[in-house]
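Comments concern the structure below.
Missing here: one protein chain of the complex. Every other protein chain is in place.
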Amino acid sequence: MNQLAPLCVAIPLVIAALLTFAGGFLSRIVVDLIATLTALASLVMTILLLVHVSSGLEVYWFADWRVTHGVAVGIDFAVGPIGAGLAAFVSLLMVLALVSGIRGLDVKHPYYQVLMLTFLAGMVGFCLSGDLFNMFVLFELMSISAVALVGYKVQEQAALEGGLNFAVINTIGGFLFLLGIGLVYSRTGALNLAQIGHYLAHSGNDRVVVVAFALIASGLLIKAAVVPFHFWMADAYAVALTPVCLLLAGAMSELGLYGLGRIYFSAFQPALAGHTAVLRAIFVSIGLLTSLWGGLMALAEDHLKRLLAFVTIAFIGVFLTGLGLLTADGVAGTAVYVLADGFGKALLFACAGMIQHRLGHLSQSRLHGLGRPLRVIGALFLAGGLLIASIPPFGPFLGKSMIEDAAVKAGYGFVPPFVVLSSALCGAAVLRAYARVFLGWGKAAEAKADDADRDTRPEAQDANDQTPLLQLLPACVLLAGAIGVGVWFGFADLAETAADRFTDVHGYMATVLSDSPHLLAPGHSSSPEWFDWLYCGAATLASLAFAAAGLWGRRYLPRACQVTDTVARALRPLRRTHSGQIGDYTAALTLGVGVFGGLLAITLL
Amino acid sequence: MSVYPYLVAAWLLGCGLYGVITSRNYIHLTICLTVVQSSTYVLLLGVGYVNGGKAPIFAGISERSVVVDPIVQALTLTDIVVEATVVALLLALILQANKRYGTTDPDRTTRMHEE
Amino acid sequence: MNALLIILLTLVGAAGWLTVTTREPVRQAVVAGILGLLLGLLFFVLQAPDVAFSELVVGSAAVPAMLLLAIAKVREQQASAARADDQSEPPGAGISGSQGGEAD
Partner (left out) sequence: MRSGHSRGRLLTAAVGLVLLVGGFAWAVTDLPGFGHYHHRYGAYLAQHSVPQRAATNSVNVITFDYRGFDTLGEEFILFVAVVGVVVLLRRIRGEEEEGDEGAGEEQPRASESLRWLGVASAAPIAVIGGYVVTHGQLTPGGGFQGGVILMAAITVVFVAGEFMLLLRLRARAQLLEMGEAVGAAGLGVLGFAGLIATGIFFKNFLPHGSRGELFSGGFLFIANLAVGIEVAGAILMVLSELLDQRLLRRRS
């Protein structure tokens, strides 16, 4: 049996504990080094694991408690290519985040590094686990680490409030998840995903199953921050330490969706198989709503990290659209897009961190034109913006075209225009920010202090007129990653095979429960079609056009501006819902879960 | 009557969420979260109860006796640890916020978008 | 389903409501402790002594202790922010917060 699966969770945990034990005696740089090496070890192990499982499924039973008399006695890690790939991606981001924090961050060691390592272990474990309750435990491990990391800058009010909102909403999400687990256990008497699936395949669905699915899905969608569960996210992501932002935006939100996919395609799919069309409609509409909402809010936002948080929300919406198609093609597209776009967003957050390091602020109106001397950061930011606008033929383009193809194939021809619109909005928001900050284009707005920016300050004491190489280097790696995913089209085929495995629920059950490997039909290729180039080209051009309109529209197109002003006025109530008040957020969450559960109950029974 | 324990769980869920939504004090809100959490305890343990079952501790009873489900008990134990950690972390955030900004009222936040 | 169980469940439900509607922090922490105690008893009746044990030590001791300490601290912070820091506080308020329900 391959020992890599438990090790890539256990090693970071034990190292974290040992660092707490001994970290006080070590200097900062040694602790940084140990943490980075640990993350690197996790990266190597997850990559080896990925190579080892290739397109199969590797099951690891902890303490060797296997399936006996049809009962899964222990906890298993069921490692498929998508899970292992996501774990490797998380580890890579963690390595880059830790490296970028070495010089750009004043932190109290060893606590920061300890929290990062436990965060890593929680995320990697969540990707690999095949047990419902174990997923909950690792979900909580990652939430609790993330809360401490988000609230880390205790001298900033926004950080404390962001941390509180994050903690409360995610805790409620965890409880909903747990209530769902209770209902599932009461119905099936099992916690192993494959065993639950096996039971539900025979018993079919009923009220308990549907409500349990609604609760579990809500818990995970809260973590992923889809509308209307997304309010906490902008508050939290805008204030977290930059290296933490890389992970939050690049991976943690996506993990919520991964969890939803994993649980659906192993436990619930057999029971709900007859209702795929309905579920697809529900998930895709939530996804599109989220992507448009995020795009519009990003366009209206002044604070750079908040803007990027809304971009993250918009992309989560697109991911949910892809995953929500509930087909292998959709999953494959989402996998590619998550990877490419994760690199892109992490790159932009890294750039925002460097801007903060050099210029001390994150408000576009305050930074107007101040970025002119920062050529390298500017170039990276521009590249990130273009990637967000899905410029062909790079990573995000490939992922998005695969999602669009899958949507068309599933009979949802209306999806691509919405996705194009959403990327255009996000791209416009980022590119406009680029033009304002780094080129000084557009009218310099009166610098009103944005509340979130009020006590923004550099994250390191010795912030000065140089960008540390250790901050720049990870950003370059991220850029290379985002580009590389798309340049090599063979990646799409790998993703297709992985997605076939991910969605093959019967193969999953057979492998876990009876240990009989399940062979797959060879994967099929899916390189982008001609209309994909068209769509993504349109998205990029529309981004540029929107950005230009935002910059100079008032001067050259006063008539058109009346329209946008009307839209902006209509959006104001929407913006106001982001009040920062936990009561409002919880009320929205309650309504969201209630409506979502109600919809499922009406349509699935 | 046989679903009464689950209805109590539902009731606790509703109570706790109502408290979180209407709270004017972060500490009050934290306690309301523990009420939501107690709903998960009641559900889990209720689900594992067996009529006439004994506690799953075979110290004084025969190995063949009917016992209640031990799994849900192990799950609830984990859940209780989570409660303690969530409360501790939230209180730390609340204390720090109050120390610096002198309020524990969640409605008095800075982020009010009024343009 | 026996009468004891029904009574305890009802009490737990009532204590939950009471905990939420008690808006005065110290009193609320005490009520939360009572809720923890009732849950512990309920778990004993549900044949879960391990869980009951945990709930008693955490829900009705450790968590209320944390809450009372935090409440005392918050009050102190707010009081010292409200008035000048020169006068000393009444003796005894310092440590009693850690003793379950004895705080004022």
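Note that the chains are named A, B and C in the order they appear, and that numbering of residues resets to 1 at the start of each chain.
Criterion: a contact is a pair of C-beta atoms (placed from the backbone, for glycine too) under 8 Å apart; a residue touches a chain by one contact, two chains touch by 3 or more.
Every value quoted in this text rests on a predicted model; they were computed, and no experiment measured them.
A.B. asks: Which of the displayed chains are touched by the chain that has been omitted?
C.D. replies: Looking at the entire complex, the absent chain's contacts are A, B, C.
A.B. asks: Taking the entire complex into account, which one of A:L57, A:A121 or A:V338 touches the absent chain?
C.D. replies: Of all options in A:L57, A:A121 or A:V338, contact with the hidden chain holds for A:A121.
A.B. asks: Could you pull out which residues of subunit C are in touch with the chain that's been left out?
C.D. replies: Interface with the chain not displayed, on the subunit C side: 1, 23, 48-54, 57-58, 61-62, 65-66, 69-70, 72-73, 76-77, 80, 89, 91-92, 94-95, 97-99.
A.B. asks: May I ask you to list the residues on subunit A that touch the chain which is not drawn?
C.D. replies: These residues touch the chain not displayed: 1, 3, 6-7, 10, 13-14, 16-18, 20-21, 24, 60-65, 68-75, 108, 111-112, 114-115, 118, 121-122, 125, 133-134, 137-138, 140-141, 144-145, 147-148, 151-152, 154-155, 163, 179, 183, 185-187, 189-191, 195, 206-208, 210-212, 214-215, 581, 583-584, 586-595, 597-598, 601.
A.B. asks: Residue by residue, what part of subunit B touches the chain that was omitted?
C.D. replies: With respect to the unshown chain, the touching residues of subunit B are 2-7, 9-11, 13-14, 17-18, 21-22, 24, 43, 46-53, 55-59, 63-64, 67, 69-74, 77-78, 81-82, 84-86, 88-89, 91-93, 95-96, 107.
Operating definition for what follows: only the chains that are shown with their structure count from here on.
A.B. asks: Line, ring, star, complete or other: which describes how these chains touch one another?
C.D. replies: Per interface graph, the chains form a line.
A.B. asks: Based only on mean CA positions, could you tell me how far subunit A sits from subunit C in angstrom?
C.D. replies: So the centre of subunit A lies 38 Å away from the centre of subunit C.
A.B. asks: Can you give the whole-Å distance between the Cα centres of subunit B and subunit C?
C.D. replies: 14
A.B. asks: Going by the contact rule already set, what residues in subunit A reach two or more other chains?
C.D. replies: Within subunit A, no residue contacts more than one other chain.
A.B. asks: Which subunit B residues sit where two or more other chains touch them?
C.D. replies: Residue numbers touching two or more other chains: 39, 94.
A.B. asks: In the complex of these two chains, what residues of subunit A are touching subunit B?
C.D. replies: So the residues of subunit A in touch with subunit B come to 133, 137, 140, 144, 147-148, 151, 154-155, 157-158, 160-161, 163-164, 167-168, 171-172, 174-175, 178-179, 181-183, 185-186, 191, 235, 451-452, 454, 572, 575-576, 578-583, 586-587, 590.
A.B. asks: Please name which positions on subunit B make contact with subunit A in the complex.
C.D. replies: These residues of subunit B touch subunit A: 9, 13, 17, 20-23, 26, 29, 33, 36-37, 39-40, 43-44, 47, 71-72, 75, 78-79, 82, 85-86, 89-90, 93-94, 96-97, 100-101, 106-107, 109-115.
A.B. asks: Please give the residue numbers of subunit C that touch subunit B in the complex, ascending.
C.D. replies: 1, 5-6, 9-10, 12-13, 16-17, 19-21, 23, 25, 28-29, 32, 35, 39, 42-43, 46-51, 54-55, 58-59, 62-63, 66-67, 70-71, 73-74, 77-78, 81
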